[in-house]
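With one protein chain removed, the remaining protein chains of the complex are shown where they sit.
After this line comes chain A, so read on.
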């Protein structure tokens, strides 16, 4: 019986979901982005990072912000740092590649508190920095929450 009511509730919430999606789309990038900019500046020593060269793969829409699969690919990088610019603390993880690493790729699962950009900054072998961004729309908590 209980499962039945719950299903019905979930349905009705889902039908409302459309509105929430539209709203998140309008709100777009959260204002906390500057925290990430500060963190990137600290990492690169103020030099900044250029876009291109590396890639980040994340779902366009994540239904559950608790586990969002993210893959980074940065040929020629010695280290990659991941940021989530809408999280309370933007840092996510730092990957350092050793001598026996076959490719500069890694996949993991991260937490995203809201719709936001996931940013990867790669430190290349020559000391320069490259970055890539992926926007992820997070739906959980948007309406039913």
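We adopt the following convention: a residue touches a chain if its C-beta (ideal position, glycine included) is under 8 Å from a C-beta of that chain, and two chains touch if they have at least 3 such contacts; residues count from 1.
In the analysis below, contacts and distances are computed from a predicted model.
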- Item | Candidate names "Fe-S cluster assembly protein SufB", "Sulphur oxidation protein SoxZ", "Benzoyl-CoA reductase subunit B" or "Chemotaxis protein CheC"; UniProt protein name, chain not shown | "Sulphur oxidation protein SoxZ"
- Message: So one chain is hidden, and I want to know which residue out of A:35, A:49, A:74 or A:110 touches that hidden chain in the complete assembly.
- Response: A:110
- Option from A:35, A:58, A:84 or A:121 whose C-beta touches the chain left out: A:84
- chain A residues that touch the omitted chain in the full complex: 66-68, 84, 87-89, 91-103, 105-112
